[in-house]
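My structure is below; once you've seen it, I'll send some questions.
Complex shown without one protein chain; remaining protein chains in place.
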Amino acid sequence: MSETKEIIISTDKIHTDQYLVNMGPQHPSTHGVLRLLVSLEGEVVHHIQPHVGYIHSGIEKMCEAISYPQIIHLTDRMDYLSAHMNNEAVALCVENALQVEVPDRVKYIRTIMDELSRLASHQLWWCVMGMDLGALTTFFYGLRDREHILDIFEETCGARMTVNYNLPGGLMFDIHPNFQKRVKDFLKEFKTKLPEYDELLTGNVIFRQRVDNIGHLTLEDAIAWGVTGPSGRGSGFSCDVRKHQPYSAYPMVQFEEKLDTKGDSFVRYRLRIEEMWESIHIIEQLIDNIPEGDYAVKMKGVIKLPEGEFYQRVESARGEFGVYIVSDGKKNPYRVKFRSPGFSNLFALNKMAAGHKIADLVAIMSTLDLVIPDIDR
Amino acid sequence: MGFNIYDFTGMTHNMHVSFMEHMSPLMTTIVEWTIIGVCYLLFIALFGLFLVYAERKVCAMFQQRMGPMRVGYWGLLQTIADFIKLLMKELITPKGVDKFLYNLAPFIIMIATFMAMAVLPFAKGLQTLDFDIGVFYVTAVSSIGVIGILIAGWSSNNKYSLIGAMRSGAQILSYELSVSLSLVTMIILAGSMQLSVIVEGQRDAWFIFKGHVPALIAFVIFLIAGTAETNRGPFDLAEAESELTAGFHTEYSGIKFAFFFLAEYINMFIVAAMAVTVFLGGWMPLHFGSLESFNHVMDFIPPLVWFFLKVGGVIFLIMWFKWTFPRLRVDQILTLEWKYLLPINLVNILLMSLVVLTKFHL
Amino acid sequence: MTNEELQAYLTGEFPKAEVTLGKQYVEMIVKSEDLVETSIKLKGMPQLSMDYLFCLTGVDYPEKMQIVYHLESTKHRHVLVMKCDTADRVDPKVDSVREIWRTAKYHEREVYDLMGVHFNNHDDLRRLFLEDGWGFPLRKDYKDEVRIVER
Partner (left out) sequence: MNGLFEYIKTVFKGVGTLLTGMKITGSYFFRPWKHVTQQYPENRETLKMFDRFRGEVIMPHNENNEHLCTGCGICELNCPNGSIEIISMSVLTEDGKKKRAIDKHIYHLGMCTFCNLCVKACPTGAIIMGQEFEHAVWDRTKLTKVLNLPGSKIAQGVKE
């Protein structure tokens, strides 16, 4: 930081102007249609103003006209990389409102699916992170491993990304007979692949120089800006909903909330890699112990929530995802609000990246792991 | 010596004599220039296309993919199809560009590439210009290319292009130093700047073996700096796809883009060819001092094959760099040059001088 | 603090507000003129230290517009739902809390964009997602004949 400050001061003396560059909406590193209005002084980023809304699809408004099972299928389209967590959030919210207790089998399967989604999401994040920094090969290694998870999803849920596997009161189907074997095979293989990730990128001296001590976010800022997920935990913000307000089978498993206080890009990177190990650990505890039982509770044909307000928080791959449902007793909700993790995370970008170079801005944005439909909804 | 059958000196000399018999000296010069020009043009076009294909296949292999498979057997005609597509594309000139410079830039880059090609010895006698300052000429000419990049970036009237061009300017200015100094190290060993003499000097053993550790260090530095000078990953800051979309050639389309694209690959070839000529014995076969029969077998392989095999090896190494490493940041790229490569290089020159003074290399 | 303790504490601390125990969280309805003062207290008081605003949204009820703040204390891990009503549905005005919780800046912009709630003292109150002159789609009386097909 001190170096960059000096640069700014010295350019003041020569009297130079800042110039504005539009990064996006069509830009390779914004991963979608995000526009960053960046004011630059030479290579140094002075201020970033994010402009969102290019794929705002009005999901909250649409939800007011449809029933609860239908809402679940819409949540797939928000954060498509953690579709299952979003599904689960709505399903849990409806179940809590109706005070339905789902069987243990459902909880176990949901948790396994959550962690598989998290793995898939982090794998994609890893390969995109490498690509943003110019190491294009990581992209294919990440996708190669993610393919196995998507195959598992496809076999059990019937779709690869927009899984729509949850219903209020349980699951859409029971797990496929091959599910357990496939998951175990995948974990066995992925455990040999994950160290390769480290060798290829984590240890690499060029990579380390690009991310070490870049994009600091203090604990105070992380809380104030609501930066959650691995990005927030990198700053020491203990915000894992799985720990603090456990849902599904998370109370029954042992896992660690990975925390670090340094808050730079590398820590955010490392925490995600560690979270992958943690996810593997969680799945391994559950996969052999899925209890017998029904995969869904019998629900009424038309689900009506009692009057009132309901909020459900889950930990999606990017951070805390929340569903706020206001019901007036009809089969459609009165108001639905989705608290998306990316929305809060994005707006802390200026805090992190101002004063760094353009290349660092790209790296910092990668470590935030933004998904644009999640921000725009 | 089984060597002489592969000597092109006689052939070119005979051609020259027969032209002189039938034509006036002026006409001869014109005809010879035309032939050479056409040869180079064909070579650049075909070899450039092949390099693009090779790059795509190599990168696919690194990434556990197959690469182009559709057009022709194993996608061999893919790049030709791409080239035809580029030829037929509309040439878009954006609003507000400096038209003259905008159109000039691709040609400057192409011309610089052509000029550097002129001194490369492909085989004995197969060399257009044999300057006595050949190495110096190559380093001088290869830095003309950056003018093309700067002009392209500036005239495009695009902020991304300008940033890319400025990065490229800073980068090539610094790395020119390392390239020259690592070549100087080898010139101390070779005792000449003439490329044919340098190659001849490696008849018994390549310079990289002859020069012991200093030559190896110089080779590594030359590879790094050469990669940087061709704007290839991990030094592709000027293009930096994820930061600047395409850097200095963002606004170019069609055949003008193809010029930049081709020039990048031909520059890569030039760097590899220089590395081969100066460090790896040029078109000389691999010889080990005492293994007579082995040396004879090696002699039977034509020098052109040797040359292109070695060039291919070096190009593969450069591609390997690109498809493994992340990109450096602009200040890090300068740190690498000024804080690491330059001091190491200077020490290395000293070491090499010591080696040469003590006649250790013989 | 548990929900009951929190409710008792808040009732004592904010006599003007209406504190109830909801199904999940403690709910507190504050008057719009007390909003900023209450917020500063909520964040500043060491027993409460509600420093993490994780959700800010608005609900358009038939007779009022309600802004809902979901607050959590990262220290004590208790959650509070703070609500602020404005009787004026057509041109609702609420004080901004962006100085207290910085993330509120963009959440308030979103609420302004979709529900048309004006936040006083907000330094950058522009539309976030939609174009200027679009209307406020999350209001119940929003009509769009072209894009919304009623079933």
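Worth a mention:
Chains here go by letter, A, B and C, matching the order in which they are written, and residues are numbered from 1 within each.
Everything below uses one rule, namely that a residue touches a chain if its C-beta (ideal position, glycine included) is under 8 Å from a C-beta of that chain, and two chains touch if they have at least 3 such contacts.
Please read all numbers here as calculations on a predicted model, not as lab measurements.
In the full complex, the chain left out of view touches A, B.
Of the listed residues A:Leu74, A:Val241 or A:Ile280, the one in contact with the hidden chain in the full complex is A:Leu74.
Among the residues A:Val52, A:Ala120 or A:Leu201, only A:Leu201 touches the chain that is left out of the figure. Residue A:Thr137 is the one among A:Thr137, A:Ser248 or A:Ser366 that touches the chain not shown.
Contact between subunit B and the absent chain runs through residues 58, 61-66, 69, 320-321, 323-325, 340, 344.
Although one chain is not displayed, its contacts with subunit A can still be listed: residues 66-67, 69-70, 73-74, 137, 144, 147, 151, 154-159, 162, 164, 167, 172-173, 176, 196, 199-201, 203-206, 208, 301.
Definition applied: only the chains that are shown with their structure count from here on.
Centre to centre, using the average C-alpha position, subunit A and subunit B are separated by 45 Å.
As a whole-number value, the distance joining the C-alpha centres of subunit B and subunit C reads 64 Å. Contact with two or more other chains is made by no residue of subunit B. Among the residues of subunit C, none is found touching two or more other chains.
Across the complex, subunit A meets subunit C through its residues 52-53, 56, 58, 60-61, 65, 96-97, 221, 223-226, 228, 237-239, 244, 308-311, 313, 320, 322, 324, 326, 334-335, 337, 339, 343-344, 347-348, 376.
Residue ranges on subunit A touching subunit B, taken from their complex, read 19, 21, 27-29, 43, 130-137, 139-141, 144, 200-201, 204, 206-207, 209-210, 357-360, 362. Taken in their complex, subunit B has these residues touching subunit A: 59, 62-65, 159-160, 163, 167, 233-234, 236-237, 240-245, 323-332.
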